[in-house]
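Every protein chain of the complex appears in place save one, which is left out.
Chain IDs A, B and C follow the sequence of writing; residue 1 opens each chain.
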Amino acid sequence: MIKVGIIGATGYGGRELIRLLGLHPEAGLVKVTSTSAAGQPLGAVLPAFDGLTDLSLEPFEPAVLAQECDVVCIGVPGTESMPLAAALREAGARVIDIGPDFRLKDPESFKQYYGVDHAAPQYLESAVYGLPAFYRRQLENASLVAVPGCYPIGAILPLRPVLEDVNPQVPVIIDAISGISGAGRSTSEALHFPEMNENVWAYKVGRHQHIPEIEQELCHPTPIQFTPHVGPYTRGILSTITFRPEAEVDLNACYAAYEAEPFIRLRGEGVLPELKHVRGTNFCDIGWVNDTRTGNIIIVSAIDNLMGGTAGMAIQCMNLMFGIEETAGLGFGGMSV
Amino acid sequence: MIKVGIIGATGYGGRELIRLLGLHPEAGLVKVTSTSAAGQPLGAVLPAFDGLTDLSLEPFEPAVLAQECDVVCIGVPGTESMPLAAALREAGARVIDIGPDFRLKDPESFKQYYGVDHAAPQYLESAVYGLPAFYRRQLENASLVAVPGCYPIGAILPLRPVLEDVNPQVPVIIDAISGISGAGRSTSEALHFPEMNENVWAYKVGRHQHIPEIEQELCHPTPIQFTPHVGPYTRGILSTITFRPEAEVDLNACYAAYEAEPFIRLRGEGVLPELKHVRGTNFCDIGWVNDTRTGNIIIVSAIDNLMGGTAGMAIQCMNLMFGIEETAGLGFGGMSV
Amino acid sequence: MIKVGIIGATGYGGRELIRLLGLHPEAGLVKVTSTSAAGQPLGAVLPAFDGLTDLSLEPFEPAVLAQECDVVCIGVPGTESMPLAAALREAGARVIDIGPDFRLKDPESFKQYYGVDHAAPQYLESAVYGLPAFYRRQLENASLVAVPGCYPIGAILPLRPVLEDVNPQVPVIIDAISGISGAGRSTSEALHFPEMNENVWAYKVGRHQHIPEIEQELCHPTPIQFTPHVGPYTRGILSTITFRPEAEVDLNACYAAYEAEPFIRLRGEGVLPELKHVRGTNFCDIGWVNDTRTGNIIIVSAIDNLMGGTAGMAIQCMNLMFGIEETAGLGFGGMSV
Partner (left out) sequence: MIKVGIIGATGYGGRELIRLLGLHPEAGLVKVTSTSAAGQPLGAVLPAFDGLTDLSLEPFEPAVLAQECDVVCIGVPGTESMPLAAALREAGARVIDIGPDFRLKDPESFKQYYGVDHAAPQYLESAVYGLPAFYRRQLENASLVAVPGCYPIGAILPLRPVLEDVNPQVPVIIDAISGISGAGRSTSEALHFPEMNENVWAYKVGRHQHIPEIEQELCHPTPIQFTPHVGPYTRGILSTITFRPEAEVDLNACYAAYEAEPFIRLRGEGVLPELKHVRGTNFCDIGWVNDTRTGNIIIVSAIDNLMGGTAGMAIQCMNLMFGIEETAGLGFGGMSV
């Protein structure tokens, strides 16, 4: 039994990790911490888990966590996990960070997009980007995993094998729409129910902090146009990707290696994914259209931003880190309703 | 490994059973049938399950099902499971029916509320009403289980232990609101997204087919007022129950036996349940208010109509039927977002 | 042209007043004030109105408002309008308060439910409760109108003409569900989109501040059981009312006087209203069921809480105060989609 601790258990990513661990056959939650609610029973703070756990929230003590947990997952707002992860690593814990702090290899880029100096740059090189399709081997021995961001997962998985076959000069445009859980549990007038219901908008166009992460992993020298939107629903990211290759590209061939991926489903040419098929799952569904009229390829991907986009991906990384079945605890089918 | 078959796999109850079985440690899906889609791979008809199963939908053949399955679950529209269940029983299969056909002990009542004669009345007596809190022992040896209706679960669990202590003349009023999945997958103009979004209405007031089921299980001689509503969301039933006992009633004492129930959570006096705490779970949450100003007791219950209200309850019954841990495969915490 | 000022223009009630005045043939907005946004153009603070008005938000100056406005509408949180209304009245302005401060005739009751002493009790007697169906004549000369609360409108209109014919000992139960706009624009974790989406709960059971208002206007000596709920949508209140009269009651006769009411629609026996039919309108729709099995009458009413429940009702009162056509500017049909 892998003993797991969660830092920031009351956030949306933390809650989803707790939920998934409740079904995991070979891992269990042993420690939960929270700054705001330390001392209270987890089931009192999060009634959704009442009756399923006797754990209480504790303050953050890295030595204790390192001793009692096989792995510690961190789910705190961006820029706040740097000192926590560093302290945990120094105490000897293996760490899975579901936040952004260790995803970018370049601390300059981190500073530019997150607005602060990186507090633990010494861990950037060894941190493994937690995208199993591309870093499976590194994950096996990782001591610090940076789980990819939700938008990057929906962009990198459909694009990385394809752009290898595309002229580096070709511009790529990604319009993505996310459910509101992606913004986390912090309240704001913009996301107050009556303001957000029946509403859609684009935001941080050309300057979203996931841009450098996407570009780092795509190795495509032309800057990516990434336009995120938010829509009136809770879970899921649909990413619509458009580009015009100079020569024909065979997407089935590009994606051949994905046939063996346990959580990527190729829907094929002309079959486009829907959020409902991935809701509550760890899958990334991918479909596409070759528009011969315009010469463009349009690829659409769908993920559940809290599962395949965060907590499910973290569990998949954990499974690899501990050498157990990669799919353990992740056999969820989609909640199509 | 308990081998499970599902009749009517493409309906909402059937889909949820498939989803839950994917995580069950001691049961697995071996047969799925569908009238409308026989011959097609399950993952093609329901892309939510693509990649998780190699099964194909088959026509309904009771002898085959009885031979290859330890238990067969039926999820078809009301009045359609009678012949299927009878054929399966005759072929020797153990059956769990998630529809209404075997819930009412009185065939006259069935005819009155469902509009047709009962086609298999010989099974009504032996059919076990699948509410573990009250029929746990009978479920262990059941050959035909009638899983309770979603509204009845939300009404019977909070009321049955309480009404034993209440004057039989006291009228009880239940106003319940259900998500739209409760109406199943049949399309209608009323449930077309633009018509139902931002809409709420009451329906079948005083004549809903769940009334005789609630009354059968409550053993309260005064007719229950049951007013169902539908609201603009997918999952969950919140039931608000009001009555004025003639003498004081101690609800904590009434509910004492529930402390041992694995899927009933007593929220206590003054703490009212929310749908988000039970979404995606097998729980029924119960809270209440003693309104000393009016003399009324108001009890509120919350369930996920597709899990604790249908498929989760079916799995719990199955676990009991096969003598395995009652909670196996049901350790889901609430999807609070 | 009736010159209208609005205090608290950025709240949900204030916004709706602005919207309705934009279509009013005989009234126009001339002053808007806001504590938080004084000095800014209204169209900048509320982009929904950009291009429709050149007004800027101003600080609250009662003398200026009294001089330049024929009537001043106040839309601020409960307990905050008392001093504003008093200052406006002292400056000679006619006032329409869409908040609760002048609805209760009894200051003790106000203190009990709102938690503070009434700051302007000298106006309580002359304040007219702005429900035209019952106070049409008084509204014509009113200098201070207290527009009813949203829940009370949905309860009083269906009940008042009926309870006159019902034994005063008969208990009445009201279960109502409101869209989230009813809670106003203040953010909270409970109403953050991901927390509230797909969620329903009951709240303030037996102690909601609208209870004394409902009871004041119903003149029914038995305390009313009022259980408010909130559901995952923006606009509308559906109220389900249940009681058991000792003798037969003819609801068509009770409601005879409503035939002449311009904004009450009787849907009749067995035809229950839906929120979509009243969305965006000033109507209250009423339908009912006589359940002969239980002996109960169940009445259901539907309003748009921001229009028929607040701003539309305020405009209707204003029309009466100024002797113009009562329906002026209110001919909106329902936005059924």
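Observations
One rule holds in what follows: a residue touches a chain if its C-beta (ideal position, glycine included) is under 8 Å from a C-beta of that chain, and two chains touch if they have at least 3 such contacts.
Keep in mind the model is a prediction, meaning the values are calculated, not measured.
For the chain missing from the display, the contacting residue among A:38, A:64, A:91 or A:289 is A:289, taking the whole complex into account.
Screening A:107, A:231, A:245 or A:262 for touch with the missing chain picks out A:231. The chain not shown here touches chain B at positions 12, 179-181, 185, 187-189, 191-198, 232-234.
By the touch rule set out above, chain C reaches the unshown chain at residues 12, 15, 18-19, 22-23, 25, 46-52, 181, 185, 198, 234-235, 262, 265, 267, 273-274, 276-281, 283, 285, 306, 331-337.
The set of chain A residues touching the chain not shown comprises 171, 173, 175, 177, 179, 194-195, 197-203, 205-206, 223-225, 227, 229, 231-236, 238, 240, 242, 244, 272-276, 279, 289, 291, 293-294, 296, 298, 300, 336-337.
The working rule: only the chains that are shown with their structure count from here on.
By number of C-beta pairs in contact, chains B-C lead all other pairings. In terms of the distance between Cα centroids, chain B is separated most widely from C. Averaging C-alpha coordinates per chain places the centre of chain A 35 Å away from that of chain B.
If you average the CA atoms of chain B and of chain C, the two centres end up 39 Å from each other.
Shared contact sites, meaning residues of chain C that touch two or more other chains, fall at 179, 194-195, 197-198, 232-234.
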